[in-house]
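A single protein chain has been removed from this complex, and every other one stays in its place.
And then chain A:
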Amino acid sequence: MSEMRLSATGSDRFKYLQMLVTEFQDTDSDEAKEQVLANLANFAYDPRNLEDLRTLQVIELFLDMLTEENENFVEFGIGGLCNLSMDRGCRDQILQSEAIPLVIGCLSSRREETVLSAITTLMNLTTAASRVQTINEAVLQCMLRFSISESPRLHNLASVFLQDCCTEEQVARAEAQMQGHHPTALGIPLPKD
């Protein structure tokens, strides 16, 4: 029943999403922004909305959020990107927007949910062409640290990343580097002041 409702009102859905984007841009209230952002990120979960969201340039909107001070903005923004990047079309568009450094930056968040979304997004963004950018030394070391984390979710996801996206040589080299002279601090959040 719900499926029928959704598809029967395809153009209504677009108007609704447009209203959300407009409210996000027009409002001065952070609370309203958070709500709308969460709405949009959840709409990004349903693949049938992806085309509309792309048309409304929601990808750029999410990417903008990654550099915000407000941690909720970051969490919802990267959550939205995590949902969007599952689709190949969206993935390519995200890659064209120079998103990789921003996503990697989220690995250092204090919030587990943000870090998890960033790992999954990075996984989705890793292609034959983008591999050079998504998997660098710092990311590898960071994932190695996550993979021995106490948190089962972080441990699992980082292990999947290392096993599926990286080569064994890459992992071995990063392990050696970590014990050697070139440790990086990526993924270690700054203490809260």
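Things to note:
The rule we apply is simple: a contact is a pair of C-beta atoms (placed from the backbone, for glycine too) under 8 Å apart; a residue touches a chain by one contact, two chains touch by 3 or more; residues count from 1.
Heads up, the rule we're going with is that contacts and distances are computed from a predicted model.
Considering only "RNA-binding protein 48", "cysteine desulfurase", "Glutamyl-tRNA(Gln) amidotransferase subunit A, mitochondrial" or "NADH dehydrogenase [ubiquinone] 1 alpha subcomplex subunit 1", the record for the omitted chain gives "RNA-binding protein 48", by its UniProt protein name. Check A:V58, A:L102 or A:L157 against the missing chain and you find that the one touching it is A:L157. By the touch criterion stated above, the residues of chain A touching the omitted chain are 3-4, 7-8, 10, 16, 19-20, 31-32, 34-36, 38-39, 41-42, 45, 47-48, 50-51, 72, 75-76, 79-80, 82-83, 86-89, 112-113, 116-117, 120, 123-124, 151-153, 156-157, 159-160, 163-164.
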